[in-house]
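All protein chains but one are shown in place.
Naming follows writing order (A, B and C), and every chain is counted from residue 1.
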Amino acid sequence: MRIGVLTGGGDCPGLNAVIRAIVRKGIPGYGHEFVGFRDGWRGPLEGDTTVLDVQAVRGILPRGGTILGSSRTNPLKIENGIARIKENLASLGVDALIAIGGEDTLGVARALHDSGVPVVGVPKTIDNDLNATDYTFGFDTAVGIAMEAIDRLHTTAESHHRALICEVMGRHAGWIALHAGMAAGANVILIPEKPFDIDRVVAYVESRFRTRYSPILVVSEGAHPVDGQMELLGGDLDAFGHVRLGGIGEWLAKEIEKRTGKEARTTVLGHIQRGGTPTAFDRVLATRFGLQAIDAVNEHDFGIMVALRGTDIVRVGLDEATATLKTVPVERYAEAEVFFG
Amino acid sequence: MRIGVLTGGGDCPGLNAVIRAIVRKGIPGYGHEFVGFRDGWRGPLEGDTTVLDVQAVRGILPRGGTILGSSRTNPLKIENGIARIKENLASLGVDALIAIGGEDTLGVARALHDSGVPVVGVPKTIDNDLNATDYTFGFDTAVGIAMEAIDRLHTTAESHHRALICEVMGRHAGWIALHAGMAAGANVILIPEKPFDIDRVVAYVESRFRTRYSPILVVSEGAHPVDGQMELLGGDLDAFGHVRLGGIGEWLAKEIEKRTGKEARTTVLGHIQRGGTPTAFDRVLATRFGLQAIDAVNEHDFGIMVALRGTDIVRVGLDEATATLKTVPVERYAEAEVFFG
Amino acid sequence: MRIGVLTGGGDCPGLNAVIRAIVRKGIPGYGHEFVGFRDGWRGPLEGDTTVLDVQAVRGILPRGGTILGSSRTNPLKIENGIARIKENLASLGVDALIAIGGEDTLGVARALHDSGVPVVGVPKTIDNDLNATDYTFGFDTAVGIAMEAIDRLHTTAESHHRALICEVMGRHAGWIALHAGMAAGANVILIPEKPFDIDRVVAYVESRFRTRYSPILVVSEGAHPVDGQMELLGGDLDAFGHVRLGGIGEWLAKEIEKRTGKEARTTVLGHIQRGGTPTAFDRVLATRFGLQAIDAVNEHDFGIMVALRGTDIVRVGLDEATATLKTVPVERYAEAEVFFG
Partner (left out) sequence: MRIGVLTGGGDCPGLNAVIRAIVRKGIPGYGHEFVGFRDGWRGPLEGDTTVLDVQAVRGILPRGGTILGSSRTNPLKIENGIARIKENLASLGVDALIAIGGEDTLGVARALHDSGVPVVGVPKTIDNDLNATDYTFGFDTAVGIAMEAIDRLHTTAESHHRALICEVMGRHAGWIALHAGMAAGANVILIPEKPFDIDRVVAYVESRFRTRYSPILVVSEGAHPVDGQMELLGGDLDAFGHVRLGGIGEWLAKEIEKRTGKEARTTVLGHIQRGGTPTAFDRVLATRFGLQAIDAVNEHDFGIMVALRGTDIVRVGLDEATATLKTVPVERYAEAEVFFG
């Protein structure tokens, strides 16, 4: 078979490990050949391809990013997007497609599948917010980077009287904040799923200041106070409609300074959470996802995506992938609250 | 309640995170008090205790090792061991015990439970070879350390003509070799579960030498060739009956040099795999194990150990813990073999 | 002798290594005893002391922060500050003082020395801006943390069209930006010593966007554009008179977005640059500083501070320490400019 491969959405450590596994098993193992599409759905939409053979995947296992490039191009929002992709796949002689990406990418994959193209999906979201799989690769790496940063803040927290705030990724789901905060011993963790009461946050902060140590707060970029407590934040959007730096972390710092009279300092980790080499967990998971994806293609089992359940890699319907967002449940947040204050 | 806590067996990153979680939830949350037993079962056997309160667990989350100390003392092999422990627990007013450890430690826990002592177990094995749980803490850290070491070997493998061998932990189960080797792109992985044919290993090595790159082999300390291929290794035991350094990694290096005429160099990671700060994965897992253990004690749910199933922390019978060893199944090894040579 | 030790100013990886070396050589080697003063000059000012013996320094070598605590208390700004310190030293029977700190701390040390107290100084500044020494400990660690963060940004820069800005420490001297930016291959480095022309920065950014890669900018927190190019930044001070987050990095992001129409994202590393375990370079330097400091005390060579010259630890007058700031010279910045754009 001649199989197209693409990576869509934000970059995420482990993408290259998936690609490598697909190619290393697909070519010498099954005798398939591959077409790499460049920059997510832009590739099949415009017929922009790159060589994808064993030589092309050499040495990429430990590297972040994606050798295929990525984009947020969404064919569903482009006139005749699906039709154009089908045309290009046909003219390139592509028999099947492996699409590696998040909600949006897999949504297109599903639409393509519904329109008759044989597609296998591989889930990717650094935020770990896909319901159909226990974990997605990239998440463990992001949590590790955030944890290490918070670990370092503890040194300062032990010798100065300052509230230290670390803003991490997570617009709609607080998994990174939850895991990094729990792993690094944060005194408060704020997540989008649970609007916070600034009075209660300040109470934790003040209670911590009464010990020898300073408080460390971990906050998802999408966290926000309960209604009525924040006025200005919403207006602070950039030209692209995203909440700007100087978002929630900065807002918190100002409120804490105002209410406690103590200094507050914010670290905004930003893109460093999604860069660099993947952890072992993510490399193994991504590799196993890739192996399972090429197995599925080889068995003509299309319309599915691969997923982790316990220690097994399984296949689930592509529709499951795009059903509901996996948010932090109340009981997981309650585990973390044990350590607040 | 007055609850004893001990850690037994080899040290393992995450032990302190378990202890901290137990104490942080047990004291302010439930109003229990704790007795720390020193050096595994030696503690309750000799009545050797240490203070275990909120202050004692401050700052220990990121630290490897165990603040309680550990030992391989086994009361089942000591005359009246169980009886002596029961006496000491009684005289110290200890109502229940949380035992954190591997097969041996949990075996004693089970015996104690059978003799009427309320016990909860927390599984610990850096080798990840307990059947009752998806993962144990410490394993992810060990795999990460080994992977990083192998990553570094690739640099040399790209510029010199030498076979590079990395010997990792794993006497009876090859999980560390499997995951680290898969994560770091090893050309051959040898594990105890599957005796290897030295001729086939040499064939992989020679095929790799024919490319521009040098072969990297990852080998569990307990790996061994099929019958008849190794004569001397068995005799090379130290005064304590353990296979010496200069074990399988060194034997492989000698064989490869002899058969290929190329240099071979061995790195023996040894104890550095079980030291240092735990990864985020291990800290979160260990913390959640600790929370579940103290919940079980609080609910008088004894004779159980905590375990990971998917993303849930569950409770299983202590007997499950000591049933069978979790070894690498054939299909998991087959996944890795895709990348051999 | 009975020797007081204190650490002043911001925390810095390596402080504990200095303290340990002083004590480990001072007690068993020379037979001195030590008094630890808490929280910088607040300690001797208020007579607040802590035990400082071999047991107290066990295990602290790899730890960031300072076991003695620190503060910015400045006795020169307190009525009778110097006199009160002298009284307390006398009543505690302290014969000599070792003061570990930056410009301010060493300024007090010098004043004390001038007023008759035997003092030895150990220089400390994470910004590396002391003229009298080739390097200060903590700097190498901070550069390493910043470099690793920028390394991670490259992953994203290779797959998305976004300008990525990393704001690092350095209010008055750009050493951290210079070294981290050079080590991590930044496309533009902006430092306080050289006000930048925003048009030229944008030109670099646009030239980079014309390649497949995105630009990475490293900027000292104290960097600023030439006169007339920035209006609002100055007003954005916090309650303590410091430039707020949303400082120069954020200003740059806004300007770049406005002028190029491309997204720009900022990471503000903040306190994570001064926390965590010191690098080997800093541990060795700090240890050797400590050894030299206690040697000087033992030889009654006071009024000096220790310094690095090449590979030697030497002694220089305390006045040298507080003379002029070591800023990035033009020729060092020119080295980095080779790689701009």
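Throughout what follows, a contact is a pair of C-beta atoms (placed from the backbone, for glycine too) under 8 Å apart; a residue touches a chain by one contact, two chains touch by 3 or more.
Worth saying up front: this structure is predicted, and the values here are computed from it rather than measured.
> Of the chains you can see, which ones touch the chain that is left out?
Displayed chains contacted by the hidden chain, ordered by label: B, C.
> Check each of B:Gly65, B:Pro195, B:Gly310 or B:Gly341 against the chain that is not shown and name the one that touches it.
B:Gly65
> Hey, which of B:His113, B:His154 or B:Arg315 is the one touching the hidden chain?
Final answer for the missing-chain contact: B:His154.
> Residue by residue, what part of chain C touches the chain that was omitted?
21, 24-25, 29, 59, 61-62, 134-135, 140, 143-144, 147, 151, 154, 179-180, 182-185, 277, 279-281, 283-284, 287-288, 291, 309-311, 335, 338-339
> In the full complex, which bits of chain B touch the chain not displayed? Write them out.
10-11, 13, 63-66, 69-70, 145, 148-149, 151-156, 158-160, 164, 238-240, 244-246, 249-250, 253-254, 257-258, 263, 265-276
Definition applied: only the chains that are shown with their structure count from here on.
> Compared with chain B, which chain's mean CA position is the farthest off?
The chain lying farthest from chain B is C.
> Counting only Cα atoms for the centres, state how far chain B is from chain C in Å.
Each chain's C-alpha centroid was found; their separation is 40 Å.
> Using mean CA coordinates as chain centres, what's the gap between chain A and chain B in Å?
30
> Just give me the whole-number Å value for how far the CA centre of chain A lies from that of chain C.
Centres of chain A and chain C (C-alpha means) sit 35 Å apart.
> What are the residue numbers in chain B that touch two or more other chains?
Nothing qualifies.
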